[in-house]
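Only a single protein chain was left out; the remaining protein chains are all shown in position.
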Amino acid sequence: MTNDLINIVVEVMPRFEGYVYPNEATQQPLWGVLIVLYPYVTGLVAGAFIMASLVRVFNVKALEPVYRLSMLTAFAFLLCAPLPLLFHLGHPERCYEVMMTPHLTSPMAIFGFVYAWYLMAVLLLELWFDYRRDFVEWSDSTSGFQGLLYRFFTVGVTDVSDSAVQLDHKTGHILSIVGIPSAFLLHGYVGFIFGSVKANPWWGNVLMPIIFIMSAMVSGIALCVFNYLVLSWIRRKTVDMKCLDVMGMFLFYALVVDAAIEALDWIHRIYSAEEGFQVMQYMAREKLFYTLSLGQVTCGTLVPLILLGLLQLVRRRVPELHRRRMYFTSASLILMGVLAMRWNVVIGGQLFSKSLRGVMGYKMEFAGQEGWFMGAVLLCLPFVLLTVMVKLFLSERLPTSGHIPHREGGPPAFSPAKT
Amino acid sequence: MRRLFKMPPQLFRIFLLAVGIVVAYSIARYFLTPASFGEYGWYRGAALAEMATRDRVYAGKQACEECHSDEYQKLIKHEHKGLSCEACHGPGEAHVQNPDNPDVKMAVLHYSLCLRCHEANPSRPKWHKQIVSKNHYTGKCTECHVPHSPSEVP
Partner (left out) sequence: MNRPVSRRSIIGKLGAVVAGVLAAPAAKAAKAVAQKLLVSADAPKDYHPTAHKWLMAIDANRCIGCGLCAEACKRENHVPEGPYFRTWVERYIITKPKPGSGAARGETLVDCPNGGINGYPEAPVLKEEIQHSFFVPKLCNLCQHSPCVQVCPVGATFDAPDGAVLIDPKYCIGCGFCIQACPYGCRFLSPVTKTAEKCTLCYHRITRGLKPACVEVCPTQARIFGDLKNPVPDDPLQQFYQNNLVIALKPHLGTEPRLFYAGIDKEVR
């Protein structure tokens, strides 16, 4: 009798249509919102860093005001990046194993090393060389705990002569150059994690790492635009419009390339219509309608393309206030659209069965390991960290040696270096 | 070596820090890698022994023969010879470990078990003996069939 009951319950569970393998019939997909967040956060890191490196490597002088903010953004988000992974693991206390016995055939195994490399050898070092002079000056002029902090960050080196500062700039330049492929590796391997899964036709294709990197750059630049506008608004400072226009230009062209590559993926799938195409089409239409058609494509790509494209064409005719609003809207929509894209890739790949005969639905829980609440907290955490960093390292009161964020009313610059 | 010591202080400190990190990592890796790792491949060799020593739940047909050789000999002479005792009687390792303990019982048998294999179903192969139970007989299967020697009449 109980057996009959079990049969009925399993068979008419509304979450499933068609046939799914018995092991796929779980309440929640295996990789949930946490695994959606991780590529999103590392993508923002990589994108923000690439934008900052435009200043150092490609000498885009117009972007100097936003250099430090971009680097700090990348840093704050990078610090939070391992958290979703850690919370997702069945045994987080064994996480060290991935660095002790990394299985080199697995893309996931390079996480520990790429992350450590990027955090220490690229971001921290580049930030340190950029801020080193300021740390020395600030450790002298500030007192209390903050002064102690700045002194700690100088690592005991107090040489701020011209030659030392020159060396800092040169080293920062080299680090930026090294940082660009490192950023591609940091986020590209995540795309490869999905792209290497031949068992899943939604994931396993060669364009996946490229799509991830391009959408990462788009989201990173959008985040910098967003942060810059929000920071300026909070501090009631004038936005450097030239900087904003150049950011908007890079954002537009990055979005064009990203949209083109994603469109290519779609066109190829529809054209070649391989074995799993029927079930994937059904899944995308029925289960991913809001996040794909509305979220990623319309709001996240088409509307920003139109807004930013307009601004490229008729920038001079549009007054500053409206331009700022259009940039802000585009950046916000893009940020949401890229999150939707990560959702569509990660969750979408688990919404149809490997038997290619069935689809599943997904109702997120609120609390729990992979619930709404956890996702929201992990998304807000980097912004909290960034606020602390902005207070410490982009303070309006402390004099700074360069990369002033705002044209007027900003902190005084240093007088020529004292030996 | 001389050039090393003439490095500007900020680069030298960073270099020292880097060396320190690499050394700390190497030491950690040495201590935290399990001893049997790499014995047969990229995994803990001791895992094989650990997995091999799990407790069993089913005893296997041969284990029943030791004490129940009469039934066993009867079974293997008739149509159900391909069946394991535990296919019908349930897992037996607990009973094999505690043969004299009356509280360690084998599964209680019921006629629905016969139907589990013998109820007619179009998906079953044609050579398999199957009946539509409601047309065949609605009483107990054992009134006409002996499970250990199905073609015998009781």
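The letters A and B name the chains in turn, as written, and every chain counts its residues from 1.
The definition used in the following text is that a contact is a pair of C-beta atoms (placed from the backbone, for glycine too) under 8 Å apart; a residue touches a chain by one contact, two chains touch by 3 or more.
Note that this is a predicted model, so its numbers are computed, not measured.
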Displayed partners of the chain not shown (whole complex): A, B
Where the missing chain touches subunit A, by residue: 3, 6-7, 10-11, 19, 21-26, 30-31, 88-92, 94-95, 97-98, 101-103, 105-109, 111, 156, 158-159, 193, 196-200, 349, 353-357
For subunit B, the residues touching the chain missing from this view: 5-6, 9, 12, 16, 23, 27, 30-31, 34-37, 40-44, 46-58, 60-61, 80, 82-84, 86-87, 91, 116-117, 119, 121-125, 128
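Throughout what follows, only the chains that are shown with their structure count from here on.
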Cα-centroid distance, subunit A relative to subunit B, in whole angstrom: 45
Touching residues (chain side subunit B, partner subunit A) in the complex: 8-11, 13-14, 17-18, 21, 25, 28-29, 32-34, 37, 42
In the complex, subunit A residues that touch subunit B: 96-97, 99-101, 103, 120-121, 125, 129, 132, 155-157, 159, 164, 167-168, 171
